[in-house]
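What you see is the complex with one protein chain gone and the rest in place.
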Amino acid sequence: MEKVFSEAKKAFMTGNETAAWAALAAGAEVMFGYPITPQNEIMHYWTRMAPKYDRGFLQTEDEISAGFTVCGSVQSGKKAFTATAGPGNVLMQEPFGMAEGMRLPLLAIIQQRGGPSSGTVVYSQQEVTLTTFGGNGEGHRIVYSTATHQEIYDYIIKGFNTAWTYRFPTFILGDGYQAKMREPLELYSPEDKGIKMVEPYPLIGLPGHIGEDREPKHLCNIYSLEEELYEVVMKISAEYEAISPELTEYQERECDDAEIIIVSHGVVSRAADDAVTALRAQGLKVGCFRPITLRPFPAQELKNCIQKSGAKKLLIAESAYGQLFRLVRQEIYGETVPMETLFMPGVGIIDYDIMSKIKSML
Amino acid sequence: MAMLEPVHPLTPKSWYLPSKPHKFCPGCGHGIVLKALGENIDELGIQDKTIFGCDIGCSLLAWNFFACDSTQTHHGRTTPVMVGIKRSRPELITVGYMGDGGGYSIGSQHLLNAAVRNEKVTLILVNNTNYGMTGGQMAPTTLPGQKTETSPYGRDPEQTGYPTKGPEFIAQLTPDSAYVARATVSKYNQLKRFIRNALRNQIEGNGFSFVEVLSTCPTNWRTNAQQTWRFLEDEMEPYFPVGELKSPFGKGDK
Partner (left out) sequence: MSLIKIALAGEGGQGVQSVAEIIAEAAYEAGKQTIYIPNFGLEQRGGVSIAFIQVSDRRIGAPKFNKADVVIALSERAVGRTAEYSDKNTLFVYDCGFAVPPEDFPKEAKKIIAIPAIDTANNELHPRVFNIIIMGAVIGLTNVVTFEAAKAALEHKLGYKFEKDPKLRELNFKAMEIGKKLGEESLSKEGVC
């Protein structure tokens, strides 16, 4: 496949444009999608660029269809992806469930908007529960929550490799701010950074004569016996747990002696980071912890952080009403450190909000 | 000599005045469709029992357009919400208002099955050949060669098929008690008559009633007033023939 960037290049663009370039650079072969704000421009850029790089696109009749066409495409061996938001993410839970059950290397970019229902088209972090544990399964998904345009670019490239290496559906969880704002970043071809892209391969439509060279391949997602399904789910769970340590990613800052640790993810972690800088300058012992992977969650790392610092309190800050909070609580079960919360569902959080909250906690 | 009466612009009684001026772009056809609907609601005397349901799309901008009870639904889901209301309270007059994307794309299964079941609801679908609210992507009704945000090089029927002809397929699915028509905002009297028939058909309890209305979207077409009208009359109307395809009220008006 043709190299998209002959050399690394600085750019100033929106997160949606960044996402389209990243998919192109990662060698994505086809996008299936349905319009929804704030994700639209990923499709707009992709449809302009795709024919020039011999990549495909189809606007389907809805998100259910977009998700299932991606399922079909990856089964046939193509590096396919989709992008959506809000109610579109709700509809895609059905195909995402198929990808979970059948271990399909599907990649979806989610630009969270306000909910419930049609909510707003602006911004939120209210699709955390849906993206990590949506559907009628066990949350066997890999979810990267990005905070900058550089990360959108880097993690889309990485996400395709994760999906095709481990064969779990993989999500890049952004939001309306990241989608629409412009910010500087560096664009590059993965090979120039020493990243080897994993080649896609077919799961059906395999080479060779059936009966002579190979047996027919029958992909399966429904089982007649309870025990059969049990075996499958237990096997998937075991594999997911086995790979989790190598997949989890996080960032922490100033936690060694922190009395309060701010836990946040995605774009809110930028505000947390600024709040730490400002509060430290005022002599307050505050640190921050940011899960980059929400699934699998860096639980051990957060526990270590709490233990080494002897933190007196955690502050969970999110643009949702407790979705990250629930995740954190379940993941660090057994820790007794008190937790306080800053819930601002559907609105942005700035350093000032976090600092005021911290001061009220002292 | 008699005093001159002050002149008020003619506003249907069923319009909700605090929501005026409305929020559609200048030159948008939605306002014309809603005017025709409002006048019919007045003339049929059904303001108090009309439930107006709007889809997510520019139709949404009409959520408080009428002084009638109304509900917003989800993109594509207005049809089943209207069916739910009508089946539960048959005395109400349910009017679903949607775009071509909402009706023919994401909500097509609902439209098809409601038509097959001959649900006694009235649906008005505004065909502006694109997804207006989300910034002008391709719709099922986008004309061959027409450029949109997701068909930047023009719609290629080899790749994406030909425009959906909604009334034609709905007419095939429904029994004779259904009402199916296509109107255009360029022929106001006919538009108003078709919407009236679609309401009457529900009031009389006959069956499914559906009107597609060819409409304008200068914002996403990126057209001036003259080009807008030309696109409607010279491109859309020849492709999507206007007329009644099925009517329990005698011979269809072509």
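In this document, chain identifiers A and B correspond to the written order of the chains, with residue numbering beginning at 1 in each.
The definition used in the following text is that a residue touches a chain if its C-beta (ideal position, glycine included) is under 8 Å from a C-beta of that chain, and two chains touch if they have at least 3 such contacts.
Fair warning: this is a prediction, and the values are worked out from it, not measured in the lab.
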item	value
Contact with the hidden chain (one of A:122, A:247 or A:316)	A:122
Residue touching the undisplayed chain, where the options are B:61, B:81, B:98 or B:124	B:61
From A:21, A:177, A:289 or A:325, residue that would touch the chain that is not displayed	A:177
Interface with the unshown chain - residue positions in chain A	12, 37-38, 120-122, 176-178, 180-184, 267-268, 270-271, 273-274, 348-352
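Convention: only the chains that are shown with their structure count from here on.
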item	value
Distance from chain B to chain A - Cα centre to Cα centre, in angstrom	39
Touching residues on chain B, where the partner in the complex is chain A	56, 72, 74-76, 101, 105-106, 108, 131, 134-135, 137-138, 140, 149-153, 159-160
Touching residues (chain side chain A, partner chain B) in the complex	34-37, 40, 43-44, 47-48, 51, 57-59, 61-63, 87, 117-118
